[in-house]
Every structure is written in C-alpha cells, then in structure tokens.
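A protein chain is absent from this complex, but the other protein chains hold their places.
We just call them A and B in the order they show up, numbering each chain from 1.
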Amino acid sequence: MSALIEVRGVTRRFGGLAAVDDVSFDVHEGAVKALIGPNGAGKSTLFNSMTGFDNPDAGTVHYAGMDVTGRKPHRIVELGMSRTFQNTQLFDHMSVLDNVKVGRYTRTRTGFLAAALRLPRARREERLVEEEAGRLLRLLGIEDFADVPAGDIPHGRRRLLEICRALASEPTVLLLDEPAAGLNNAETSKLADALLRIRDMGITLIVVEHDMGLVMEISDSIIVLNQGRKIAEGPPRLIQKDPVVVEAYLGEEDPDV
Amino acid sequence: MRAVLTRMGPGGVRLVAALLAVVGVFAVPLVLQSTFTIKILTFAGINVIIVIGLALLFGYAGQISLGHAGFFGLGAYTSAILTTTVGLPWILGLVAGTAVAAAGGVIIAVPSLRLKGHYLAMATLGFGEIMRILFVQLRDLTGGPDGFSGIPPVSVGSLTLETSGADFTLVWVVAIVLLLLAANLGGMRPGRAMRALHGSEIGTSACGVDISRMKIVVFTISAGVAGLAGVLYAHVLGFISPTNFSLNVSIILIAMVVLGGPGSLAGAVAAAVVLSLLPFLDAFVPGVPREVSEFIQSWQHDLYGLTIILVMLFLPRGLAGGMRQLVRWIGRRPSVEGDTA
Partner (left out) sequence: MGFDEQLAQFVFAGLKSGAIYALMALGFTIVYAATGAINFAQGEFFMLGGMLAVWSLDALGVPLLLAGLLAIILTSLIAVIFEELAIRPRRDADPLALIIITIGGSMLISSLARHAFGPNELPLPPFTEGGSLHVLGALVEQQAVWLWLLTALAVAGLTILYSRTKFGLAMRASAVDREAAKLMGIDTRIVVMVTFCLAGALGAIAGVAVTPLTQTAYSVGPSIAVKGFSAAILGGLGSPLASVLGGLILGLAESLSVAALSSEFKDATAILLLLAVLFLRPEGLFRRSRREKV
C-alpha cells in the first residue's frame, strides 16, 4: 500500500548552500509524523517545498499518488494539504471568525456576481460558513475571541487560530510549522490534546516542532533533519536514544562517554 | 420597527436603504432649483463611482493604483469616439467604454502580479501617464490637448437625457447600485478573500485562494468601474480633455480612499463626496460666504496634499476609523447604572 505522501530526493539550494539535501520519506494515512532537528536544519524549507510555497531544485513530492511538486500553493490546498507557518500569516485587521471563514474558501463557491447580488444560494452558503467557522473556534477553544481583530489576540492563541483556519479547508493532511512556539506548558498541553483530537478526526499530521515533550507525546514516527539531510527516522523511543540525533543537537558527542 | 430591521440582517437593511436612496435621488432635482448645484452634485457622484472601484482595489485588496485616471479616461474617450466620430448609440459606447477600461485593467494587472507596494505604485503611475500621453498625442482620434468636444448626451433609444436633473439621477442611481453591489461583496466570500489579500498574501494562498487570479479580477473590476464613470462623465459634460485624466486626478482619487480609511467603502464614498463638494461649500451650507469657497478652490491642491499627509500620519484608519473610535467612545461613557463593556 503506497503512502499518502511520498517525498523523494527533495533538494533545495540557496546560493551554494543546500538547505534541504536529498530528503526522502513517507507519511502514511492517519499518522502523526514529527519533523525535528536543530535550528537551520531545513525543516521549514522542506515544508515550503512540499506545499508549493517554494520549488525544489530536485526531487518529487507525491500526494495520494499525484505529483504535486512545484504546484501552486492554492492548488495544493484544494487537493487536501493545508499548513500553518512559523511566522503566523494571519489577517490581523480581520476578526478571528473572519480569518477562519477565509479558510473555507476552497470548500465554497460563491463568486463575485453571486455575492454582489446576494443570491439566495450565496446567503445559504454564508450561513453554513458562519456555522462551520464557529464550530472550529469552539474545537480549539478560542470562540471567545470570535469578534476580536486577529492582530489583538494573545500570542498563544494566534497559532491556534491559524490551525483553525487550516482545518476550515477540510484537509486530509495538516502540516504544522512549530505550533507550540511561544506557548507555556499549560497551553502546550491543550495543544497536544487538540492535535490528538484532530488526528482522531482522521486527519494526517506532519508537525515541525522543537518541544520534545509534545513531539514524544503525539507522534507515531519522527524524522530528524540536520543541515538539510535526513539523519534518522523511526518511532519516538528509538529516536530519543539515537546517538546520531543526540550529537546533532548537542554539536559534539562528549569524548569521555 | 427594530424587530423588522434585525430580522432583515445587514444585507436586507442595505437593500432597503439603497431603494430609499434611489427614491431620494429622483426627488433631489425637483427640490434643488440651481442647475449649478445639481451639476456639482452630479460630478461628485461620478467621483463616488470611481472611488467605489478604487476602494475595492486599494481599500480592500491593498493593491495601489496611482494611474486610475487612466482607466477613467479610457472609458471616456472610447465612448466619446464611438458615439461622436463613429456615430454608434450611447449604449454601445457605455459597454465599449467599460470594456476597454476593464481590458486596460487586465493589461496592467498581469505583468504587475509580482510587484509589491511601491513598485506596483510606480507601474500603475507609469500606465496612467502612458494613457495621458496617448490622449494627447493621438490627435486624430482624441482631439489632442485641445480636447474632444461635441459628445452627445446620454440617450437610450428615443429617450435622451437633456437636463442636468436627468443626468444627476442617472449618475447617482448608478452610484447607489454599484455601492450596494460592492457592499454586498464585502461580507461574503470574495470580499473576505480580497481583504485577506491585503492582510497577508502568503496566508491567503494558504487558504486556497489563487492570488494571481484574484488580483487580476479585482483590478479588472476596479478599472471597469472607473471606465464606466468615464463614460458618464463624457456624456454629461459633452467635452473632455487630457487634463481631466492627469496624474493629479489619480492622486486626488487616492486621497479620497486614504481619507476614507482602509477597508471602508462608506468612508471612501463619504470622503469623495466631502472633497468634491468642499470647493463649493457656499452652495451647500447656508450662510457660508462666497469667499470661503473661492479660498478653498484656490488652495484645493494644497488641501489635497496636506490631507494625504495628515491622514497618513495621524489618522491612518481614516474617516471611517475616526467614526468608529467616536462611536466606541460614545458607547463607553458611563451609563446610568453599571458599566459598559
């Protein structure tokens, strides 16, 4: 059975430096895959190459059997892969609820003419969008901020909002870029619960994260990148003890050990 | 009454308000005696139409256009030439003028897709200037710097709009209809997508919006609306010349949207009306002496320049933002019992 996502030999160079160097892996449907590695390891660049925000110099990305390498971002969202960003890309001047509503774009059809004329089907769709957006806010516990401009909500909620917005497109795969950054322990714990609930909804998760506690708690499988290369892949227990991984994070292995 | 309004929702209220406004528009020429006043209000209406398009492009989608007078002129000259030189009926002039201007929007939008902020501003400025140069240099077609005269009045079939009152009604009915359509957009899927584009292009892409297509569509609509205004302008005035479509005009249009406030259609419209009527204050506000109007006319461009600077520095959310602050502040004043949120 082929994997939902197949990444083969993806390479991305900036100038002479390979930010991502010949990375290959599979992600199976329903899995929670974590992508870890020291800063600058190429994780976000890899995400960009997988989601159309950047074109890899070499390699392919297959999703549900289709070659999506180099496709435009909006196409990839339509196909079922949504993502969040390390620097949240929210619409600060719009309300939290409106931000999520924009996420419904690919699952709705009201065009310029129908909207301008406020046709009945446009109004019906609008009501559904409102309901769905509200439901997602409640799912992640930020419904109290519904009418607040996104630029005014606390930092910890911004990432949750972006997750809500990504969920609004009914993705099959959700790619999260450091969802726990800047969250305290309590918030991270709630995030872990939310992510597991999302997984239980049948959504495949790929998560870039630095918070090892979170990673260990929710992932089935971990990929470790260092300086653009994949240096390890496996279940959390094994990765935790892998000396190659430890070395990458600490710089050099203690020669006395 | 209030129950009815709440049941209708904002869209319904808008529609009713628009219908009432249209009725009002028919009544105004009957009430106002002075042809001069009616003409001034008509041109204010034409500015409102252009500004509606520009507010969608700049206020909502955040794409600046410093050459919008070019689209305005394209519509005007196209219709003028087709109805006068070629002798086609006005309706065709209207359609062609709007279409040519809209095509102009596509032509500038497509190569500009990757341009951001000030580079886009300069590209649109360049486009507007090219248009003006064409209006001046294609003498045989446009009449050159001396202008194009003898443009026939608006006529559909056997009905011809001969009076300024009739022109006023036409222009403002069009303005109200467009305002209604544009306002409807705002609260729905396309309007949200436009406003998202202003907030974050990357985020908008991540929501599955084809931002290239969105930019082209918004530019086209905005240009087409300006072209429509140009057609009306040409046939109401009967004479057009390249100075009506200069860089100064483009800057004044931007000043109106800036003054209105980003993302606010109502603000832009209000600003357009205020700035259009200000030089003729004595005609609209009783008791204001002629000298004040003359002063404002003489210092008009100083005023526009100063308005742009002051609004951008001190009131970035424009009139609309100022109004919202005011409403919030009024709502905050201590009530009889307890506190307000």
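Just so it is clear, contacts are C-beta pairs under 8 Å (C-beta built on N, C-alpha and C of every residue); 3 or more make two chains touch, one makes a residue touch a chain.
Fair warning: this is a prediction, and the values are worked out from it, not measured in the lab.
Residue-wise, the contact with the chain that is not shown comes from B:Gln137, picked out of B:Gln137, B:Thr160 or B:Gln297. Set against the missing chain, the residues B:Tyr60, B:Tyr77, B:Trp90 or B:Phe127 yield one that touches it, B:Phe127. Considering the whole complex, the residue from B:Gly24, B:Gly305 or B:Gly331 that touches the absent chain is B:Gly305. The chain omitted from view is touched by exactly one of B:Gly117, B:Gly150, B:Pro289 or B:Gly331, namely B:Gly117.
Although one chain is not drawn, its touching partners on chain B can still be listed: residues 64, 66, 111-112, 115, 117-119, 121-123, 125-127, 129-130, 133, 137, 202, 247-248, 251, 254-255, 258, 298-302, 304-309, 312-313, 316.
In this text, only the chains that are shown with their structure count from here on.
Put simply, chain A touches chain B in their complex at residues 51-53, 72-74, 77-78, 82-85, 89-94, 98-99, 101-106, 108, 110-112, 115-118, 122-123, 125-126, 129, 165-166, 168-169.
Within the complex formed with chain A, the residues of chain B that make contact are 11, 15, 181-182, 184-185, 187-193, 195-196, 198-200, 202-211, 217, 221, 262-263.
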